[in-house]
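As you look at this complex, bear in mind that one protein chain is not there, while each of the others sits in place.
For subunit A:
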């Protein structure tokens, strides 16, 4: 619902093929090769992780891999910058709690 289909200046956007991926166990679709964060945003997902100390939500901020606000657990690996990591079919993307992949209990 956030995709731009018709832009007054830019030519058509080159998008990869439509692929399915998992976000917190549910299936979503995105375009192969685009950053994971883009596919998530299009599906309305904005919270990528919760901070370690105060469990505050964080999402896309810089979109160029600099600020680390968009990190998530991707295929089991924590702290993956989803704004610069290309989406692949079947990827398992999870909300990160704290700084590791140990889940909610990890931060308490």
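Assorted remarks:
Note that a residue touches a chain if its C-beta (ideal position, glycine included) is under 8 Å from a C-beta of that chain, and two chains touch if they have at least 3 such contacts; residues count from 1.
Heads up, the rule we're going with is that contacts and distances are computed from a predicted model.
The complex includes a chain that is not drawn, and of the options "RNA polymerase subunit sigma-24", "Sugar ABC transporter permease", "Hydrogenase assembly protein HypC" or "Ferredoxin--NADP reductase" the UniProt name matching it is "Ferredoxin--NADP reductase". Touching the omitted chain from subunit A are residues 2-4, 6-10, 13, 15, 34-35, 38, 41-42, 46-48, 56-66, 69, 83-84.
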